[in-house]
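What you see is the complex with one protein chain gone and the rest in place.
Chains: A, B and C, in written order; residue numbering restarts at 1 for each.
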Amino acid sequence: MTDPKTLSPPSLETHVAARDETFLDTNELVINMGPQHPATHGVLRVILRLDGEKVLGLECVIGYLHRGVEKIAENRTYAMFNPYVDRMDYVAAVSNGLGYCEAVEKLLNVEAPPRAQYIRVILTELNRIASHQLWLGTHALDIGAITPLFYTFRDREEILKIFEKYCGARLTTHAFRIGGLQYEAYDGFEQDVKNFVKFVKPKIDEYEELLTTNRIWLERTKGVGVISGRDCIALGVTGPVLRASGVKWDIRKAQPYANYKNFDFEIPTGLNGDTYDRYLVRMVEMRQALRIIEQAVEGIPEGPIMAKVPKVIKPPVGEIYHSIEAPKGELGYFIVSDGSTQPYRVRVRPPSFVNLQALDLMCRGQLVADVIAVIGTLDIVLGEVDR
Amino acid sequence: MNSSLLQSIVDYVQSYLSSNQTPGVAGNWFWATVYVLLVFAGVSVGVICMNWLERKILAHMQVRLGPMRVGPHGLLQPIADALKLLLKEDIIPAEADALVFWIAPFIVDLAAFTVFIVVPFGPAHAVTDMNIGILFMLGVSSLSVLGIVTAGWASNSHYPLIGALRSSAQMVSYEVAMGLAVVSAIMMTSLSAEGGTLSMIGIVQRQQEQQVWFVFKFFPLGLVAFAIFAIAMIAETNRAPFDLPEAESELTAGFHTEYSGFRWSLFFLAEYAAMMAVSSIAVTLWLGGWLRPFPNALHGATWDLIFSFFPGLTFLFLGGLCFFNASRMPKHPFFKIQTMGLAAFGAVLGLIGLVLFVPGIRERVQDIFWFTAKVAAFMYLYIWYRGTFPRYRFDQLMKVGWKVLLPTGLALLILTAVVAMRTEVWAEVVVPMWLGFADLLRRIF
Amino acid sequence: MNPLVANPPVATPFFFYLLSGIMIIGGILVITRKNAVHSAIALITALLAQAGLYLMLYAPFVAGVQIILYAGGIMVLFLFVIMLISIERTMKERQFNKQWLVGIAAAAALGGLFISVYAKGKSLFPEGHPLYPEAQNTQAIGALLFDSRTGMYMFAFEIASLLLLVAIIGAVVMAKKRI
Partner (left out) sequence: MPDETKSPSSPPEGEPKPAADKPASPGGVKATPSGSDASPAQSAETKPTPEKPAAAGQKPAAEAKPAAPPAKPAAAGHPAPPKPAGPTPTPWDAPLVAKFKREYGSGINALTYLGQNYLEVDRSLISEVLERLRDEEQFDYCVDITAVHNPKREKQFDVVWILYSFPRNQRMRVKTQIADGESLPSSVSVWATANWLEREVFDMFGIKFDGHPDLKRILLPDGWKGFPLRKDYGILQQDNEWVQINLGIESGQ
């Protein structure tokens, strides 16, 4: 772990790039990007302060997709709120559900049975691959490579098919229940997952073939949007972005939840913390997720899929914070119970929201075209940023 | 009186046929007009084919099918597109400068199509042969940037303006490197007995005379020059990976964001025509223009006959492909018309192929066929690039142009000049070196 | 072989007057248009017509260079117009200043010069066949510039290039505060 002394947080002001004296005296240009812009992945509005093409600073204006998820939670029972969490990070709905269910289970002091745990891990890791594939396609599209988008969507489709066969929904799955699972794995689930693993392994090589050594891709991503591990920690940035900056931290390893401690996998880290490293980290993460799935699908035990949970969920008075490693970073739920059937307060700690805060720092001194690359590499989902 | 006038007209028309010159040089106005119309029609058909081919090839590269609904395998899609574009409302933004907005697409089209009057499809198959042919091509094709800038400015909108500025900076920058590469090829023409030339037809004839495509001349100098040109020409035509003026994720559609309908289709036409024009330059300067492969090594009546079958065979192959695909169409009544249409299309292609076997014709279309085939290879490259590469950032694009291509081009130019002055050194030192290298490779493998 | 004989030009006076007319109209539009972009377009029309005139004078190389250089040159002009001039403001400005009397005088003097040259020039210049056939025009220019015996313009050409270099360096020095 890093030396604590070097981890002292930087003041953001130190990052303001010193004004380049060699340039002509030009007025600072303030331009607006979004909320309707093809490359901001949803309704993100970014106000850029420019010197020519160079970014001096930027401000994110968010909230266009605010739906008051936390307020809704206070007016729904614990079980009723479960589907709502899928609508936050809608490309990784299964992860959201896992975090919420585990948090409530922790509050109830129950544990899902092992079989449910295994199926949960398989679906969550499948979802991680799907999320990373969607990220890769759109990120490459932003940088101008149109082909990876079609490749990744073709392969993501196979994951969605498994979800659909499992629970009937493709995107907002509502796959898990508090205490375990509602549905037993369908006949042939294991075979489907094994087939998928076999199918997608060469496909990930294919993506890498298109991009990893592509000179233009290297030029567009290397040294772009650099953020140090120290800054990541100060800004609370988690997930692949943190790991690409060299901090080997993954909640699945650091504070294992579900049954991740049963599986053998590695945490990839980067060296430079630039866009290219983040790309590589996510590519390795996809492969590691496949590794976890392979182990999990081999080891699914027989047994019940639902723990003993009362029909009416009434957790005791208390509060809990539980977080999981979502595809985008630390997804935490802070739930306060007053002993009634409805949560007194649900706070979602969204990874996208906190990661987006680093955009300003990562874009300073870069060019306008890089802002698009950096937004892509942060892998934000506006549904989660705005909730 | 009347018959003598008719006779003189017929004489006038026929007099050209016996001459072995382009109509422009022969001063025959009738045939010049015919050639202009033919070239215009040919380029337009080429653009239509490109439209379909790009969509299909790109789709297949991206595991999609591409257009499949309009006609069998989407063959009628370009026609449907053209109709749609013609029928669409022609919008001129209220704040736009209407006159300039109106003129801009015509400037672009004019520049893109005018260059074709010197493109040599064969020793006599060009509208005219200019003494300054290559200069004319470069000059006129560089005029299209004017149209782009006026279009961007006249739209009175941010994205088009930024797109136009980018486009102009990009085209002006890459023209320099492009010019250097061209000059190095022109220098190679001066090694012939007749001296150097700027004429497009002359350049191809010099290659024939020196018995080498300039891409292989002074290996690897010619190859490097060709590579510089091949990169610069993509930047010149604003295509991927240099498509910043139209970068979708940054500038929506670049300089033609505000254009719609017919006017937009003019830009589309000009873009593809310009792609063909620069490809023609590359083919003429480095790939031996209309010359068939190995005209000097594989000569004689038998080889001539074999190579003269290629055009017909190509069309027969395409026709056969159509029949093969027609046989694979779903056997459902709904697809009856489509299947028949595809078969009919194949039949037409096959018929054309058969016609191209007729003795008198097959010799005459040879030159055109080989030239077109080489240009088509470039067109495929364009599509391939688009399917493969991400987009450069603007400063990187400028860096490639000014810091890589330009110095390389200058060094190349000097090297070529030195080598051209001392060809005997090249023949005595470098050529044996390459031969020795080749021998080494042969021994190893 | 004289190219004029082998390949008689068609409708020479017609094209001459057509191109000249375009040039004159373009020139007038350049100074009368208030919108700078319109002026630039008129300017390029005039310059292209001039290239046509060069072609008619059997100087195709000069015509080609005219097109290439002025297309590029006008491009730069365009960029300056777009970036530096506020169209809205220039539309309100007065087009002519008080020196128009001087201008007319200067134009009249120049016109007089042209007329006198035309009147006397008939005896000064031989009745006009081009010195070189069109097919060798480019080569002739090359010889005048670079040939070891006839290359008399080399020095002048290089001096002109130097002038441009000075201009470039000056522009860079003025634009950059710190080199």
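Basically, contacts are C-beta pairs under 8 Å (C-beta built on N, C-alpha and C of every residue); 3 or more make two chains touch, one makes a residue touch a chain.
These figures come from a predicted structure and were not determined experimentally.
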Over the full complex, note down every shown chain the hidden chain is touching. A
Touch criterion as defined above, residue of A:M33, A:V46 or A:I62 at the omitted chain: A:I62
Determine which one of A:E111, A:E164 or A:E206 touches the chain that has been left out. A:E111
Chain not shown: contacting residue from A:M80, A:L160, A:V197 or A:L218: A:M80
Footprint left on subunit A by the chain that the document does not show: 1-2, 4, 7-12, 62-63, 66, 68, 70-72, 74-80, 82, 102, 105-111, 177-180, 182, 231, 233-237, 247, 249, 254-258, 261, 306, 309, 311-323, 330, 332, 334, 336-342, 344-345, 347, 349, 353-354, 357, 386-387
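Convention: only the chains that are shown with their structure count from here on.
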On a C-alpha centroid basis, what's the spacing between subunit A and subunit C, in Å? 63
Centre to centre, by mean C-alpha position, how many angstrom separate subunit A and subunit B? 47
Whole-angstrom distance, CA centroid of subunit B to CA centroid of subunit C, is 31
Two or more other chains are touched by the subunit C residues none
Name, in rising order, each residue of subunit C that touches subunit B in their complex. 7-8, 10, 35, 37-38, 41, 44, 60-61, 63-65, 67-68, 71-72, 74-76, 78-79, 82-83, 134-135, 137-139
Please give the residue numbers of subunit B that touch subunit C in the complex, ascending. 25, 27, 29, 97, 99-100, 103, 130-132, 135-136, 138-140, 142-143, 145-146, 149-150, 153-154, 161, 165, 168-169, 172, 175, 195-196, 198
Residue ranges of subunit A in contact with subunit B within the complex: 38-39, 53, 140-147, 149-151, 154, 210-211, 214, 216-217, 219-220, 367-370, 372
